[in-house]
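In this view, the complex is presented without one of its protein chains, the others remaining in place.
Letters A and B name the chains as they come in the text, with residue numbers starting at 1 for each one.
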Amino acid sequence: MIDSLYVAWRYVTFNWARSLTLIACVTLIAVLPLSLELLLDESERQLLARAETTPLIVGAKGSSLDLTMNSLYFGDTVPELISMAAVERVSETDLALPIPLSVRFQARGFRVVGTNLDYFDYRGLRIAEGRNLGLLGDCVLGARAAAELGLAPGDSLLSSPETLFDLAGVYPLKMRVAGVLAPTQSADDLAVFVDVKTAWVIQGLVHGHQDLRDVTDPTLVMDRSDGTVTATAKLAQYTEISPENIDSFHFHGSAADYPITSVIAVPRDEKAAAILRGRYVSVDAEAETQQILVPGEVIQDLLENIFRIKSVLDAVIVVVGTATVLALTLVFALSLRLRQREMQTNFKLGCSRATIARLLGAEIVIILTASALLTGLLLAMVTHYDEPLVRALFIH
Amino acid sequence: MPDVKHTASLLAIALLLILAQLRTAEAEDRLQVYAVNYPLAYFAERIAGDLAEVRFPAPADVDPAFWMPDADTITAYQAADLILLNGADYAKWIPKVSLPRSRLVDTSRGFKDAYIRQPAGVSHNHGPGGEHAHGGVAFTTWLDLSQAAQQAEAIAQALTRKRPAAKERIERNLQVLQSELLALNERIAEIAGANPGRPLLASHPIYQYLARRYGLNLRSVMWEPDVLPSERQWAELKGILSKHPAKWMLWEGTPAEENVARLRALGLASNVLDPCANRPETGDFLSVMSDNAKNLEQVFQ
Partner (left out) sequence: MIRIRSLGFGYPGNAFRLDIPAFEVQQGEKLAVIGPSGSGKTTLLNLVSGIITPNAGDVQVADTAVSTLSDAGRRDFRIRNIGFVFQDFELLDYLNVLDNILHPYRITGALRLDGTVRARAAELAGQMAIGDKLKRRTNDLSQGEKQRVAICRALLPRPRLLLADEATGNLDPRNKAHILDLLFDNVDSHGATLLAVTHDHELLPRFDRVVDFAEFQSGAAA
């Protein structure tokens, strides 16, 4: 057997290009489905982990998936907005702690997440550099966002306008980087956290400007009458909040009407969660404009759909794999034809047909062993790096 | 003999160290409670006792409603176990900072439907969309002592949620405080009831709840005790007096002599009704309110 392996080894190494091609083909057939399985398992784990640590989400009626993805993973699709009244609604039940989320805006490609300090406590987020949110205009960066933007506490970050030609006058806000979070291997690493009130500043609902009582430029004032000053559009609003101008920042209208995208509700216990969910199941379903959902259930449904697709993918891989095996077999058979003379020589030299078969078999063993080793190595790497791979490929 | 003395000294030192450790441990167990004004801090101190360390870090010479804490103070508030808010848009700095909602206690939430809303001095709007007034809620809620008692109850409830084992003690302390507040409440009501409808003037629009609760016929100007009003302001006062013939001006602090003299010339006497939003130089909240009651007695004689 050793001699057969030796001769086979010589053949395989002499025809290295052909051998490498065969090894690559066999490895691919093995690695693809197995890696996909590993990565999907890890995706499921990551998606579910985040969903299962978020007990309840309240949002506008509509796509539960959009609401969940936006609230948990700060997805691109922004659900229909609700108002801070939804936070009050949860708070007044005394059944759960409401944590508002406003996930609408971006800053240099990273999602701006408006929330409050309870979010950090709830998610167990730790400040690695600097401090947490303090004043209006502060932002705290996720670990990866800070690294990719090259920002540290003390730097500034401009919010991005919602549309390129934002004629409505929503000016970018120059935010102060107050701190950087420790890595969490979750969507939080890629977020720019601000107080929800700062998100309203970005939107233009909260703003600061010169005190209109002190304005002397007539082009800035449209009308003064009965204790009311009407400003013109020329009146510039501050695009940066500083200790010097923070006092000028103010709300127009009731804060309860201000928009958010969802509320994370952290119930006291399971009974409270059940009662709270019941409050949203109104007798008059049409009158109820909000929905409350369990993120774990939504993600589970999503994963079941993904697995249905995965089954199709598996079937496709099986078919492709079979075709590849058949092609490889054909290649092997054709190469045997080309090696007819060599086999005749061996026969004439006294080699039995069984030994000839063993020589050819040894070549296959070497190819398969090399493929197995390479497959093992690649799978070990996929297993070792599954978390970051999933984050890079599937869960941004 | 020296050995015995030596041993005794060591034992004493050891005992002291142990006691110090115990006290430290005890101190570590104490709730950290931050308040946005002095009345709430006082209520919390009375109700919590040694259960909590109550802090009200605004400097003594500022109006807590318009105070802006620095970054370190904001961080201290953020780290507190409980943050006592007055509600009614009192502390103007609250909307401008980030605080953990789970630890906020809106002490006047129970009577938010009873907030007094008023037009602001100058409102503004941006374009033809309509007028918006901002800051139009009166915020000195504690000057209605029955409301103060409700705010104290809200504090007690929050403390009990944090320290359920101390429920009885908290309840007991609350009842004592509430009885004192309500006694004072009745006394002021009686004083004001002696001459209902008597026209009065206030130097600053901060007595809305007091006026409502005790039926005071009160009009306000926008004066500061230590600032001489402008001639326009004096003219405005005269205009008010022509329709509201008050004989007393109630000041939030000791007025400047010149103001007192000029008011006297107009037939107005001056007295102080200290809203006690900040920590008094002497006494405490109840002693200040008691002094206010005495001053009102003068006014309603």
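Convention: a contact is a pair of C-beta atoms (placed from the backbone, for glycine too) under 8 Å apart; a residue touches a chain by one contact, two chains touch by 3 or more.
Because the structure is a prediction, the values reported are computed rather than measured.
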Please provide the labels of all shown chains that the missing chain touches.
-> A
Given A:Ala17, A:Ile309, A:Ala333 or A:Leu349, the correct residue touching the omitted chain is A:Leu349
What is the set of subunit A residues that contact the non-displayed chain in the whole complex?
-> 3-4, 6-7, 10-11, 13-15, 341-342, 345-352, 355, 359
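As a working rule, only the chains that are shown with their structure count from here on.
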Subunit A-subunit B separation of Cα centroids, rounded to whole Å | 48
Considering the complex alone, what residue numbers of subunit B touch subunit A?
-> 68, 71, 74-75, 78, 92, 95-102, 119, 121-128, 131-132, 134-135
Using the touch rule from the top, collect the residues of subunit A that touch subunit B in their complex.
-> 91, 97-99, 116-118, 121, 131-136, 138, 195, 197, 212-213, 222, 227-233, 235, 243, 246-247, 249-253, 255
